[in-house]
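Written out below as structure tokens is the structure these notes cover.
Only one protein chain is missing from this complex, and each of the others stays in its spot.
We call the chains A, B and C, going by the order they appear; numbering starts again at 1 in every chain.
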């Protein structure tokens, strides 16, 4: 379809890697590793330790999307996330103990324990404005944030993450259209992980997500969502378009969740072949290999990244566990500002 | 955009006119005249006689759309209309006194006087299923009707009318997508009269309506909505696609309302130039001239059409005026079936 | 004092606020060149320009969502939903987001905007354009809800809503747009959450909302002629409820009548009854009664609609009945 740009395999060539500096490459790798290990710890805390309960949607396998987009953003840019938001929170630099504590429902949590996993990615200090549990609902909210940025003539954009499933919500049409007629600096990032819960994209759509998005006239990208560099390249370009008042822009990042929709979902509705094929495209191992192959980092350096991630996570968990629950009486004061 | 078919000026050539029989041409002309004179009478009953009150949205100037589509449908096909539905009711053959009586709130009305102008185009006997006053809401309802047709393996389609404004409702995205993944026989007809109340299409959209529609993968037509033959040609073709399980289809009919949004609206937000230019494209006079020019009807025959329309309308008004109001107590029995 | 209509009072409050506060902007359908479906925003586009008076497409959910979004980063939107009947389309954004975000973010987010809407019962608009549905929002703590009945309150409450830190649903009444009353030109506030005793009385408490305040006052005059003194409370704010004013009046009069343009069952009046029964039980001398619309959708037909609607006469009859219980 006219006007849809594609980025894939950007990290697969030396040339591709050279388009960004070493620093950004390593930063993305670090973010991905941290997000991955974070979620693995969450699984453990949930299933084995029973320290977390309620709905819990892991970001496993989708790390390249958050890492690539986040690398292209500035600290001042806003981010709107979803119930599958731990990854966004981690890459955005939210203190890990805050996220863990939120999942455990403790006062130290990003939302004082009132939000839980689905809303953990809410942290104003990192301009992570909200994490919604209502599919599609952050799309019009992002249009409003974008409008505010434009009105205040700030040098920011807002990145709004949602899944393939959100594209079929009413909010998508209303929100994307408002953003497009207002020409506001919103970067819509659709994490197309091939499924909305159990519904494969092939059953939910009769065309492609990018086609639907580009019919609003916004610059639209289809990127390999398992390659952080492809994501980064598109996001960087899109951010610039947004800042030149050519927003909103739209990225369809094609990726896959390594596990079920929620922590208990065994995802039996997915064909084995498909799972196998996507697993081989798993983002972290591939990116690590490329960076090592090209001598951008050494294996030792990589091991150090892993070690540091493990250490930070383990410390964060301890701090989270040490936190108390909010006193019930204080809830009454939180209903109204 | 790929896959969008266009029909315009079909009546402007002899060849175009020949594509349909004389009977269909005259039938469309008659429908248009009747719909026009009907609305003129409504205006009179409302403004001069004070026999009608409440919101009242006239179909003046848009008659070619309803006439062209209706000519392409069978009696068994379903139709879903809107608050601007008098025209649809008239061309669909709803007894005129029923429509008038509805506008007057009388028991003889299509909805026993409970609906009023905005719901007058509800008449099951003509398979005119409903007229909604909530912009966009009939789009998902039509998907459901289409699904039922498909399930029952009936030889029908459902035509669903709405305005340009409806395209930006959430219901549009959800409904059009369901219809398109279900491949159900729905003919969506967008009456693009250039304004949603006071909002020009240019302000409500950053691309075209047809582009938005075709991104769902349905066969999409852009037609001159002031030429009944262009409308008819597209509708006929679309109906066949629907019947061959290639539905839903979408027609964007470009037309114009000759007057305001509602009966009191002076439409001062429209540039004079624009109004003038569209007025010269007014559908009935142009179509009459073409049919007379090509000898398909004589001026006398046309005068007879006018006379007959006037007579039917005047009789219908008398019958409507003679009708009583429903007894209030009977309302309690109408809440539940 | 200078008189304004209810509509002019709202417009003046908005206009003056926009002059003093750059963060305020308007968004909604046909609020610009058209001046709003009812004329409330007439002239504001000319005065403040397209940047601050934004005509939107027909996208009630996104209008509300955009207001949420703009407000959490510091703007102050005043959004309009043309008819209260269209609020269901915006319900998710209003109830599941605007109302809850402050709480569920542990206080981090402060959505703070005004959603203006109106109800049109009494204007032959039929079932899809006449609803008055304030009671829904009782189940949406985090939101504030007001429904003024006078031009004075319309301006004063609008001023308070603009100052308010929580999202507010501001419910206007189309039948009141042309009613006149004294309205100061200078800034003043009518507090959210404070009911107003419009008439003092000792024999029966009439709690009324929006248009029915006027009808209740008319009924009170007739009752007075019979020696029955009704206390008429204009409850004004639906959320948070001014329980004190209501309860203390009921303690005084021992009788309670609720009237509004809602359908009776599940109305705000049900909550008022529950409050009285929870907090003034021992004082009650007669059954509670409601003078509302019946539990049926609104009929279009003008004479049927007239019969459908509550009015002063019906309030009078019902009040007499419980007085004589």
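Basically, contacts are C-beta pairs under 8 Å (C-beta built on N, C-alpha and C of every residue); 3 or more make two chains touch, one makes a residue touch a chain.
No experiment lies behind these values; they were computed from the predicted model shown.
Colleague: Check the options C:104, C:161, C:192 or C:246 and report the residue that touches the missing chain.
Modeller: C:104
Colleague: Looking at A:199, A:292 or A:310, which makes contact with the chain not pictured?
Modeller: The one listed residue touching the chain not shown is A:199.
Colleague: Sort through B:16, B:61 or B:140 and give me the one touching the missing partner chain.
Modeller: B:140
Colleague: Using the document's definition of touch, tell me which of C:3, C:46, C:221 or C:278 contacts the absent chain.
Modeller: Here the residue in touch with the unshown chain is C:278.
Colleague: Tell me which of B:17, B:66, B:81 or B:111 is the one touching the absent chain.
Modeller: The one listed residue touching the chain not shown is B:111.
Colleague: Spell out, residue by residue, where the missing chain touches subunit C.
Modeller: With respect to the unshown chain, the touching residues of subunit C are 85-86, 88-89, 91-92, 94-96, 99-100, 103-104, 126-128, 131, 133, 135-139, 141-142, 241, 262-263, 265-271, 273-274, 276-279, 281-282, 284, 286-290, 295-297, 300, 325.
Colleague: I need the residue numbers on subunit A that touch the omitted chain, in ascending order.
Modeller: On the side of subunit A, residues 53-55, 105-106, 111, 113-116, 118-119, 132-136, 165-166, 168-170, 196-199, 203-205, 268-269, 325-326, 328, 331-332, 334-335 touch the unshown chain.
Colleague: With the missing chain put back, which residues of subunit B would touch it? List them for me.
Modeller: 78, 109-115, 119, 122-124, 129-130, 132, 134, 137, 139-149, 151-152, 170-171, 173-175, 177-178, 181, 331, 334-337
Convention: only the chains that are shown with their structure count from here on.
Colleague: Can you name the chain that lies farthest from subunit A, using the mean of each chain's Cα atoms as its centre?
Modeller: Between subunit A and every other chain, the largest centroid distance is to B.
Colleague: In whole angstrom, what separates the CA-based centres of subunit B and subunit C?
Modeller: The separation of the two C-alpha centroids amounts to 37 Å.
Colleague: For subunit A versus subunit B, what separation do you get between their C-alpha means, in angstrom?
Modeller: So the centre of subunit A lies 45 Å away from the centre of subunit B.
Colleague: Would you give the residues of subunit B that are in contact with at least 2 other chains, written as numbers and ranges?
Modeller: Each of 168-170, 203-205 in subunit B touches at least two other chains.
Colleague: Indicate the residues of subunit C shared as contacts by at least two other chains.
Modeller: 56-57, 59, 61-62
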